[in-house]
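The structure follows.
Removed from the display is one protein chain of the complex; every other protein chain stays in position.
The chains carry the letters A, B and C, assigned in the order they are written, with residues numbered from 1 in each.
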Amino acid sequence: MREISYSEAVRESMSQMMREDEDVYILGEDIGVYGGAFGVTSGMIDEFGPERVRITPISEAAISGCAVGSAMTGMRPILEIQFSDFVVIAMDNIVNQAAKMRYMFGGKAKVPMVVRLPSGSGAGFAAQHSQSLEAWMTHIPGLKVVQPSNAYDAKGLLAAAIKDDNPVMFYEHKMLYNVKSEVPEELYEIPLGVADIKREGKDVTIIATGLMVNRALEAAEQLAAEGIDVEVIDPRTLVPLDEKAILQSVKKTGRVLVAYEAVKRNGFGTEIVSLIAESDAFDYLDAPILRLGGAEAPIPYNPELEKAAIPQVHDIYQKCLELLNR
Amino acid sequence: MREISYSEAVRESMSQMMREDEDVYILGEDIGVYGGAFGVTSGMIDEFGPERVRITPISEAAISGCAVGSAMTGMRPILEIQFSDFVVIAMDNIVNQAAKMRYMFGGKAKVPMVVRLPSGSGAGFAAQHSQSLEAWMTHIPGLKVVQPSNAYDAKGLLAAAIKDDNPVMFYEHKMLYNVKSEVPEELYEIPLGVADIKREGKDVTIIATGLMVNRALEAAEQLAAEGIDVEVIDPRTLVPLDEKAILQSVKKTGRVLVAYEAVKRNGFGTEIVSLIAESDAFDYLDAPILRLGGAEAPIPYNPELEKAAIPQVHDIYQKCLELLNR
Amino acid sequence: MSNQLKGVSNQLINELNLEKHDLTKMMYDMILIRKFEENLKQLYQQGKIHGTMHLCIGQEATAVGACFPLTKEDKITSTHRGHGHSIAKGTDVNKMVAELLGKVTGYCKGKGGSMHIADMEVGNLGANGIVAAGLPLGTGAALTSQMKKLGYVVLCFFGDGATNEGAFHESLNLASVWNLPIVFFCENNLYGMSGSIKEMTNIESIAVRGASYGIPSETIDGNDILEVIKATTAAVERARHNNGPTLIEANTYRWEGHSRSDARKYRTREEEKEWKKSNDPIERFKTVLLENGIITEDDFAELNEKAIKQIQDAVEFAESSESPSLDTLMTDIYV
Partner (left out) sequence: MSNQLKGVSNQLINELNLEKHDLTKMMYDMILIRKFEENLKQLYQQGKIHGTMHLCIGQEATAVGACFPLTKEDKITSTHRGHGHSIAKGTDVNKMVAELLGKVTGYCKGKGGSMHIADMEVGNLGANGIVAAGLPLGTGAALTSQMKKLGYVVLCFFGDGATNEGAFHESLNLASVWNLPIVFFCENNLYGMSGSIKEMTNIESIAVRGASYGIPSETIDGNDILEVIKATTAAVERARHNNGPTLIEANTYRWEGHSRSDARKYRTREEEKEWKKSNDPIERFKTVLLENGIITEDDFAELNEKAIKQIQDAVEFAESSESPSLDTLMTDIYV
């Protein structure tokens, strides 16, 4: 099958959906001829025109609210927040409006919108352009939260997100944009709420999200060389979360590492740990539930420091050994 | 000792600190003759004047940034966000500026400010005025997060927060404002990062935050009647967190319930659970680590529904029995 | 009422060429809003309404006047002080009272309360608990109208205090740049919660802010419903004909405190008395209608009776309705 990059997969998904459904449009800063900060929307304005690929002023509060207002009246906006860090300025519309509107109105509204959020560190953009704040969103009932770790998932999950009638926070990782993998040409959907077992194994379960899925897979290869059989689970969507897949794997291996890039303290991994710790899988545990998360520090600029701030393949490898008392 | 309410304790702490240190001032909406939405600043403008009790326009982005800017240049602002839900509009200044400035500038700035955040449900204010979003703040390195559960703690912790040279998010609970307890008249500090064992016990540990501390204590009384000896730990500050106190208690009892009002999914309790699950206390556990948190729903208006949305004394009582297989 | 104030209205009633039927309906709606609010106040005092609520007594002319030029397809976004807007846009008072009493027959099944009443069917996109939040939402609703060529216009209500929020600024700019069919309608009642707009800005009128966005704007007497109708009709026409947004600042006054716990220390009782005595929008409209022979004192009394009855019925409907069952806690979160 042909290979395309994560960023091409996102673009293709949007474009195919826009061809299918004329209510879908995209809005954001510099998404026209500039193609967006990461080139994800490159060329889309040529096909769809400035009406459906709407370049906005630098006004995150208005454009996010505009997305919500248009969604509740019949459109299906895709909002690109240039760097996910800037979502701080759009939080009222996401948290107090989009997420709660249906509930507050007793079920009489729906807000079908997707917010695309390029996130994560690794590009030298420093503290205000490198955060991974998806955990915030998972804490807000009414939002769905998606975090694809490869091009194939990105395309299928985005299609499902656009078709979903709820506000969906779609976390894209900057360092994955150029990573290629096999992606079918036709449009397909990956349902929200279904985890993917990226690698089967019986000794240790790693539940990893976003960029960490790829690192976990690398670590698993290295561990395989040592005769350790690692299972890697990628939840793909944090809300809804495929609890069953996670708990099943834990029961099978009895040893769990949860790996995420976001700041360790109160990152989404803590929810996964808590789920396991309160479940009947608890009795199957042969070791503490270990976590790897980002340092409790802002993301630094210097490349070596930046690398040290988030889990690397070797850290995952080490933690797995620790789980096996080796 | 005299008894005063939580809200009086907060006011007294601010006033005493303002008498001591002329760099301390307070800013916020309607905090003048109106006394703030919850009356916490009542009368303060009479003593300190409009220069130090600064009524602001309804401009959460500007006033939060103004607080940060004045803090980095030598003042010690206390910012009252009228309802903690409105902090969404101030997030850039808190998360991208206040929290990160010292780090981004390589240690060359400090931001001594306190953000006071009336939070929580129970007053019939519905979805946009009842949230408990302290978990967001704990996820941001550079912020400290405090959550007092009674008047005595509120006064001492606030004094420490005002003296602290870092940005401190100070979560006050609306339903505690009128609750009275013994509070010394003189100014005192409770250091940030020291948990309080609100009740000693040997059978079960409840780690509870904010309003839930009081409910846990009530449940503990009921359980005592059944011969179950509950220890109730109030972390008081979520960041820094007194991990030692928590783990010690867990090792002692082997059974843990974590209770918080915020939405269960990814609330701060998940961090506490994860800490325990990855620590050496894991081996002392005789049961899964149970959690009680708010429903994964926006806070509803109807009083019965609202009550059902967050843990009640009886829920805590039940969960403790469950921990003991009873 | 001063002769000057009367003069304007008498002139306008001819100029606007309104039907007796419309004028009477508007008179009725204003009375209905007043009675609705007075009743809520009672229910609150009786402990039947909990939480908070924001009454709009004294501001009936802006609500009814601004909604008059709107068709059912046109939409409004409202505020925390939204009961009047809702009623004026055709939202059913039975379901409103039921919502305020937290009943399952309420607009939000008891989940929303005063600050979240919405009625999509009549184009009421909802009250809002967040100051200025209706402006970006309204902008988006106007975008839908433009993109789908639906022809409807959106009117956003907001207060003077809201104009100091960033959302106000960003929304007006965006709506202007995209030439959206929207009317920004500011009810300047002189105060936010307690902050006097004179102290919270350094400008003579909020209308001057339109120029920052290339949006035409004007300041009007918001207690003269005819002036409100005139300005809003023109603005709605502009929007309807793709001539973009308008900003209207309507001066008015809220008679009650900000919410139920307000001791009103930030303003004088004299000021309140003055507004009530000489600038009651209902009295002013009534006088004009009487002087122009549109209604009689008897008609007016009848409208009053009818409104009282309608509210009584609404209260009865609400009180006899069921509370939501506890399992609705977890419904309506996701589609």
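Note that contacts are C-beta pairs under 8 Å (C-beta built on N, C-alpha and C of every residue); 3 or more make two chains touch, one makes a residue touch a chain.
Fair warning: this is a prediction, and the values are worked out from it, not measured in the lab.
Peer 1: For the chain that was dropped from the view, give me its touching partners among the shown chains.
Peer 2: Over the full assembly, the chain not pictured touches A, B, C.
Peer 1: May I ask which residue of C:Leu23, C:Met96, C:Ala167 or C:Leu329 touches the chain that does not appear here?
Peer 2: Of all options in C:Leu23, C:Met96, C:Ala167 or C:Leu329, contact with the hidden chain holds for C:Ala167.
Peer 1: For the full complex, which residue in B:Gly39, B:Gly65 or B:Pro303 touches the chain that was left out?
Peer 2: Result: among the candidates, B:Gly65 touches the missing chain.
Peer 1: Looking at the full complex, which residue from A:Arg11, A:Arg76 or A:His129 touches the chain that isn't shown here?
Peer 2: In the complete complex, the chain left out is touched by residue A:His129.
Peer 1: Taking the full complex into account, find the residue in A:Met17, A:Ala61, A:Ile207 or A:Leu323 that is in contact with the omitted chain.
Peer 2: A:Ala61
Peer 1: Residue-wise, where is subunit C in contact with the chain that is not depicted?
Peer 2: Its contact residues with the unshown chain are 164-170, 173, 176-177, 199-203, 208-209, 211-215.
Peer 1: Could you please point out the subunit A residues that touch the chain left off the display?
Peer 2: 29-30, 32-34, 37, 55-62, 85-86, 89, 123-129, 295-298, 300-305, 308-309
Peer 1: Taking the full complex into account, what residues of subunit B touch the chain not shown?
Peer 2: So the residues of subunit B touching the unseen chain are 23, 25, 51, 54, 56-57, 59-75, 77, 92-93, 96-97, 101-110, 112, 141-142, 144, 164-166.
In this text, only the chains that are shown with their structure count from here on.
Peer 1: Measuring between Cα centroids, what's the chain most distant from subunit A?
Peer 2: C
Peer 1: Mind checking the centre-to-centre distance between subunit B and subunit C? Centres are C-alpha means, answer in whole Å.
Peer 2: Chain centroid spacing, subunit B to subunit C, equals 37 Å.
Peer 1: Using CA atom averages as chain centres, what separation in Å is found between subunit A and subunit C?
Peer 2: The answer is 41 Å.
Peer 1: Give the residues of subunit B touching no fewer than two other chains, as numbers and ranges.
Peer 2: 61, 85, 89, 126-128, 295-298, 300
Peer 1: Going by the touch rule set out above, which residues of subunit C reach two or more other chains?
Peer 2: As it turns out, subunit C has residues touching two or more other chains at 108, 110-112, 116, 128-130, 166, 333.
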